[in-house]
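The next block holds one structure in the form of structure tokens; read it before the comments.
Missing here: one protein chain of the complex. Every other protein chain is in place.
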Amino acid sequence: PQQADDAFPATQQIVVLSESLAATQHQIQALQEQYFDLFNNNKILVNEVVSLQKMVKAQSQVSNELITH
Amino acid sequence: PQQADDAFPATQQIVVLSESLAATQHQIQALQEQYFDLFNNNKILVNEVVSLQKMVKAQSQVSNELITH
Partner (left out) sequence: PQQADDAFPATQQIVVLSESLAATQHQIQALQEQYFDLFNNNKILVNEVVSLQKMVKAQSQVSNELITH
């Protein structure tokens, strides 16, 4: 049989593949954690921008009142 | 031949690896979709911040005119 006589037999190739796949899965997990951090940072930033929009809108009304008086 | 006589033969190991790789690819696809959503959210946020910058700049000019008059 072909596989058993290979210089680099199937079983060894499978070990290499398994290790490579495990490393790949660790990379994905790290990327998922980084994504989650960025998602949360983005959420905080959205809240900050919404607060700023309210402040700027309120200041715009104050300015308009100052101009018309 | 070594493989065929293993307790857990190469063919079965290959099936396990294939399934594990398929699961890994689904994780990546999910992560790509999450990334795409976050990318679009970031784009919206950039536009909101640019709008705010214009409003704040305009209000700054109004304030300066109110001060000098």
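As written, the chains take the letters A and B, and residue 1 is the first residue of each chain.
Simple rule for what comes next: contacts are C-beta pairs under 8 Å (C-beta built on N, C-alpha and C of every residue); 3 or more make two chains touch, one makes a residue touch a chain.
Note that the structure is a prediction, hence the values are computed from the model and not measured.
Listed here are the chain A residues that touch the chain not shown: 1-4, 6, 10, 13-14, 17, 20-21, 24, 27-28, 31, 34-35, 38, 41-42, 45, 48-49, 52, 55-56, 59, 62-63, 66. Contact between chain B and the absent chain runs through residues 1, 3-5, 9-11, 14, 17-18, 21, 24-25, 28, 31-32, 35, 38-39, 42, 45-46, 49, 52-53, 56, 59-60, 63, 66-67.
Here, only the chains that are shown with their structure count from here on.
With centres set at the average Cα position, the gap from chain A to chain B is 5 Å.
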